[in-house]
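Supplied in structure tokens, the structure appears directly below.
For this view, one protein chain was removed and the others were kept in their places.
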Amino acid sequence: MLATLAIASLARHRTRTVLAILGVAVSAAMLLDMVMLSSGMRESFRGLLLSQGFQLRLSPRGTLPFDTEATIRGADSVLAVVRARPTVVAASPVLGGQLHFPTGGATITASALGVEPAVQGDYELVAGRQPAAADEIVANDATLRAIGHSLGDTVRAAAGYDPQLRTFSGERTLRIVGRVRFIYLALDQRAVALPISTLRAMGGPSSADRMSLAMVKLRPGADVERERAALHAFLPQVTVTSTAQALEQVDQRLSYFRQLAVILGSVSLIVGFLLVTTLVTVSVNERIGEIAVMRAIGVHRWRIVGQILLESSALMLIAAPLGLGLGLLTARWLDGILASFPGLPERIDFFLFQPRAAWTALGLLVVSGILAGIYPSWRSASLPIAGTLRPAAVG
Amino acid sequence: MTGGAIVEVRDLVREYRMGEERVPALRGVSFTVEPSEYVAIVGPSGCGKSTLLNLLGVIDRPTSGTVSIAGERVDQLADARATEFRLRRIGFVFQRFYLLQALSARENVELPLAEAGMSGAERRARALELLEYVGLGRRERHRPSQLSGGEQQRVAIARALANRPALLLADEPTGELDARTGAEMIALFERLNRDGTTVVVVTHDEDLARAAKRVIHMRDGTIVDDARADPADRRVEPVGLAPEPHER
Partner (left out) sequence: MRLHLGQLQSLLGYGDRVDRFAVATRSAEATGDAVARINASAFGFRAHRSTDVAVETSKTFAVVSRFHRAIGTITIVASAIFLLCIMLLKVDERRRDVAALRLIGCSERTIVGSVVLEAAAISVFGSLFGVVVGGTASFLVNRHYQAVYRTPLRFSIVTGDIVVFAVALALVLGIVAGWLAARRLVRTPPLALFGR
């Protein structure tokens, strides 16, 4: 009976109900987007860091991986210490640099990663194979397009280039054996990878026995923080960063987006709440007489409140899934805008859909909408019956 | 209470605050209503008759004085108890019917039954019985907007009778009806009373007042006359009702 009344009340004013549903849906969409934004990047980055299974990263003391041009001296001995740990499955050294490719009149520069192909975790093979020999190289599509070469070609590359004198140093002839996608680089960033020994040789004495970074993979079930602390103690010349710590750093640097998400999310919640409050208030004001009659014939106050809350619940429950769909669409759009950040790894998403967080947010909106109806409905059900039934109290 | 009276009112006073002023609507009214009585309360506008009805219907509280209905003091009941009392012991019929537009005739009658906790099948049966009693058995599915004024008032009466109240109160029940429909309503009230319902109506309608067995005249918040009507003056027009009265 009360459900019938609730539905009939919503159906009585169709335009108003539709607009209210739309309004709440938009609030829900914005709230969902902000929830996705507040944790999306963090989770996306975490996924990226763990995608190849490496839980620890070693970088020069006091720096974060590839934050500076500093390198770790004595790379081989550092790796030996790491690989000697019983919990370590693999350690992947990475030396960062640049390679210059003379092409006709211009010189194309690409980021270069010196790796051990067998244990590397920086790229995924799209076509071809891993470098097996010292003079083999893999490149991404951006590089191949820029230098005008393809898989199987031989190219001339140099580690050093003096633009004033237009002279090259550390030159080598390399064969392109693979097309790759770099996991931690932007899609349009030119990059190549080759054996670390080759890059060191091309870089000259200053690059000997050096690495920019080492990634460490632990056995399943290993205590990551314990290993981190142990390596930190054994290797004072490096900073050992776990995934959790890396995420903290990311959080700090990208706190702006989290704060924006919290503010806009709160605003969405408040606006949704206000909209439902206004709607319920106007709706019950119109039905004050009807409510007074129900009270007069013996319907309890709480049941009347329940009927009105049923209306606001129905409104919210219809609007929430609509908001979910709208939110996912707008999130895609917004994510596309933010994905054009310079230097952002291709696989980073700012807006990540996490079912639990999303349902929590939408649940919060539904509950707040229901609560928004409590005060106006209780107020209307508590008005003096006689005074509400007849305009003049004295009859 | 005086010998089993359904209604007992003692020194009832009701004042309203209008800004700085206190306006007395009732100035100390006392009377009783016996079971199965049919009482009409008449008087000019502003005499306090509707205020009195509201107090009897436990939808308002007196400033002072006492009201007892079916042996229970009702003048200072807490809201929840007052609501329960209205649900089970009092039936109220309003001038403007006040049916819920979203519900059918049957559903309007079922509403107080649902509130009283009756099961679905029982409610439906009882509601249909009542609609038959008031002559609207075939209009159970119609919405109020599809019923005439007289039909709506009959539905309102059926609703008021749903929980077998000790007392049926009616506030200008013929106020919104034309003469012919009003006459039908008067006949229905007479029939209700004949079937044992205690009826108190407030009215400006002379015909309705004449149909009552007792007329209480009010003026300026007090009772100025309380007389039993002469049976010879009463009209009986059984028009448009079910062929046989139902057992209650």
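For reference, chains read A and B in written order, and residue numbers begin at 1 within each chain.
The rule is simple: a residue touches a chain if its C-beta (ideal position, glycine included) is under 8 Å from a C-beta of that chain, and two chains touch if they have at least 3 such contacts.
Remember, it's a predicted structure, so these values are computed and weren't measured experimentally.
Chemist: I'd like to know which visible chains would be in contact with the absent chain if the whole complex were considered.
Modeler: Even though it is not drawn, that chain still touches A.
Chemist: Touch as defined at the start, partner being the missing chain; which of A:Val271, A:Ala357 or A:Leu383 qualifies?
Modeler: Of these options, the touching residue for the absent chain is A:Val271.
Chemist: Quick one: say which of A:Ser150, A:Ser255 or A:Thr360 touches the chain that got left out.
Modeler: In the full complex, the listed residue that touches the missing chain is A:Ser255.
Chemist: For chain A, which residues touch the unseen chain?
Modeler: Within chain A, the residues that touch the unshown chain are 13, 15-16, 19-20, 22-23, 26-27, 30, 162-166, 255-256, 264, 271, 275, 278-279, 282, 285-286, 330, 333-334, 337-338, 340-342.
By our rule, only the chains that are shown with their structure count from here on.
Chemist: Taking each chain's centre as the mean position of its Cα atoms, how many Å separate chain A from chain B?
Modeler: Centres of chain A and chain B (C-alpha means) sit 68 Å apart.
Chemist: Across the complex, what residues on chain B touch chain A?
Modeler: 16, 23, 25, 45-46, 48-51, 53-54, 57, 59-60, 79-80, 83-88, 90, 92, 94, 98, 100-103, 107, 110-112, 114-116, 159-160, 163, 202
Chemist: Touching residues of chain A toward chain B in the complex: what are they?
Modeler: Against chain B, chain A makes touches at 1, 4-5, 8-9, 12, 289-290, 293-301, 303, 384-387, 389-390, 393-395.
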